[in-house]
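Only one protein chain is missing from this complex, and each of the others stays in its spot.
Letters A and B mark the chains as written, and numbering starts fresh at 1 in each.
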Amino acid sequence: MTGMDAILQGGLQGYLVVALLLFAIGLATVLLRRTLLMQFMGVELMLNAANVALLAFARFRGGDAQATVFYLFIIAVAACEAAVGLALIIGLYRHRNTTDSDRAAGLKQ
Amino acid sequence: MNKYYWLIPILPLLGSAFNGLLGKRAGKSVVTVVGLGVVFGSLLLAISAFFAMKALPDHRLILNYGEWMGTGSLSVPFGLAIDPLSGTMMLVITGIGFLIHVYSVGYMHEDEGYARFFCYLNLFVFFMLMLVLGSSLVLMFVGWEGVGLCSYLLIGYFFETDFAPAAGLKAFLMNRVGDLGVAIGMMVLFAAFGTLTVSDILTQAGHLAPEVGFGVLTFATLMLFVGATGKSAQLPLYLWLPDAMAGPTPVSALIHAATMVTSGIYLICRLAPVFTLTPITMDVVAWVGAVTALFAATIGLVQRDIKKVLAYSTVSQLGFMFLGLGASGFAAGFFHVFTHAWFKALLFLGAGSVIHAMHHEQDLFKMGGLKAKMPATFWTMLVATLAIIGFPGTSGFASKDEILYLAYLKHPALWVIGVIAACCTAFYMLRLFTLTFLGKPRDHHAFDHAHESPVSMTLPLAVLAVGTVAAVWLGWPKAFGGDFRIEAWLAPATTYGQLHAAHGEHGSHQLAWGLAAVSTLFGLGSAVFGYFSYKDGLAVSEARAAKFPFLHTLLLNKYFVDEGVELYLLRPIRWFGNVLWKLFDVIIIDGVGVNLPGALVRVFGDFTALFQTGRVRNYALSMALGAAVLLYVFLK
Partner (left out) sequence: MFITFAFITLLGALGMLLQKNVIVAGLCMVASFFGVAGLFVLLANPVAAALQIIVYTGAIMVLVLFVIMMLNSHEEEKAETSRPIQRWVSVALVAVLAVGAVKLVLASPGLKSLAVSGAPVPGAMTLQKVGFTLFADHLLGFEVAGLLLLAAMIGAVALTKRNL
């Protein structure tokens, strides 16, 4: 199976390319969007990209259950992040009446 | 009784604390009782201690109250040492001190700072007693510095005026120079003897041979002498004493005539066995003393302020004392301290009485004819004047003659200088006396209001006059059939069993008679000259001044020493200080040392603050950039 075939038919490299592109889009969201909610969702995307890569490796190296367990831990952390992050966004909105991260530049001083 | 003697210095300290802290609230009568009571108490204790010491076989009463500080080989005891020298001095301080306290009650009774004045005066007595009685050089140094402080406080007592605080500062600064000398001298003595306890130093010094040439001890004694010139107002550090007359007159009498200014002489007498070992220092002491005596006496000739005349007279008399010490006449020098304490205190208090009567007029030229108005002051002043000019039979004659005799034995030139100085003394004292009490009043307004001073002021005058006369009993010279008993009396303290004590070559009695006759004749001649120059007012002297304009101006301006110091010493120092301030302090320390690092950090901070936009996206971007670089480096 050549490289392009592997990608198109769901070989390891195919999954990795999807993961990388997913990560790049997540990063682009964080860097280009100013709304904190959007940036937050970008971060979630990047986490998912990591998950895809993790599980793809696990599958192509023998189907171990370890990776799934780590996937479990990752979504636990992601859930925590979601809870705290969203709480922070709500707090900011209450104080500044904005969800624009560029306007919350008070840490400068 | 021995266990109460620590109260001798402590009582005045307690009095000072009381007057300083509570005096203002307690009222003048309480302050008077406390201020006088503590000094009288310590006078009684001092008399008791004096006789206790006299009863001891070796005349040495050393009271030790434990170790003050001990480090390494240094051990400084906290103790009092009473021997003939310090005992006599102690009596002078408490005795004359008490009389002056009494006098101050009358003199200062209208003053606002009555309690403050007695606080300072008590404090002074405390420190002076520490200086005299301290059994170690360190304790003496405490007293030495303390009396300097009190001197400063009392000179600047009238702090609302412009010149009094300045005069106090001047005295303090000049004394600092001397005090440094004392400190250095002490250290060198410690290096040489390994102890700072006076009796140990003197015992060790007793076993040493005189130093040949310039050695360690010569250096130490010279440094101590520098301190003595500061405290005792000798050339070149005499400038502060005339200015010190800005203080109240009782202060001038107590501190700047009778006691504190003689502490330089006391220091040398105290360490006489060490000074005896250093002939070079002794020469320096003698010559500095002689030159100062003449120098100050000539300035005294033309001063108009009654206290200034007495101040220069004091400098001059102190010079006599040093001349006596330098001629190995420790007893003679100290005897002059003793007699001078009586008659100069009397002169100052008499002058104070006159000033008091004339409503703070101090100009001699505005006085005159006060004899009729102030008989008590007149007669007591007459006694003191006769003593200071060396009228035969007075105590001043006895002490001065002994000094001049010893000076002649050391070097005839010293004797000549001394005699000239004595002539000047006789002249200016008669001038002062005549202008004040005789002749016709020149300021009728002030004269009409003049009055005799209250009993609290005239009584001390009378007691001092008696003391002035009686002091002669202690030291009538041997040449005139006396026994100069003070020499034998002080011997335990000044020779300290010294093996090589210097025995001046004793001349014959004929020589002593001849020298005394010459100096007395010259002295009385100038006194008569002084009397006739001023008995009819100022015309004669003005005519004479016009004949010697240069000399007159020179003397009137005190040889322009103050101006010279200002021009050649103070101005360069100020200039140098300015340079240091503007160049070193402002540019180098403030600029390069402090502000430059600060500015660098600030600039760097401002620069890095550019990256701290506060925007999350920027931070995320730089993080991603960093991650990209890391990826590139590791996966390349």
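Just so it is clear, a contact is a pair of C-beta atoms (placed from the backbone, for glycine too) under 8 Å apart; a residue touches a chain by one contact, two chains touch by 3 or more.
Fair warning: this is a prediction, and the values are worked out from it, not measured in the lab.
*Asks:* Which chain B residues touch the hidden chain?
*Replies:* 617-618, 621, 624-625, 628, 631-632, 635
*Asks:* Which chain A residues would touch the chain omitted from the figure, given the whole complex?
*Replies:* 1, 3, 6-18, 20-22, 24-29, 31-35, 37-38, 40-42, 44-45, 48, 51-52, 55-56, 58-63, 65-66, 68-69, 71-73, 75-84, 86-91, 93-94, 98-100, 102-103
As a convention for this text, only the chains that are shown with their structure count from here on.
*Asks:* Could you please state the distance in Å, as a whole number, between where the Cα atoms of chain A are centred and where those of chain B are centred?
*Replies:* A distance of 91 Å separates the two centres.
*Asks:* Which bits of chain A are touching chain B when the two form their complex?
*Replies:* 27, 30-32, 34, 36, 39, 101-102, 104-108
*Asks:* Quick check: in the complex, which residue numbers of chain B touch chain A?
*Replies:* Of all residues in chain B, those touching chain A are 609, 612-617, 620-621, 624.
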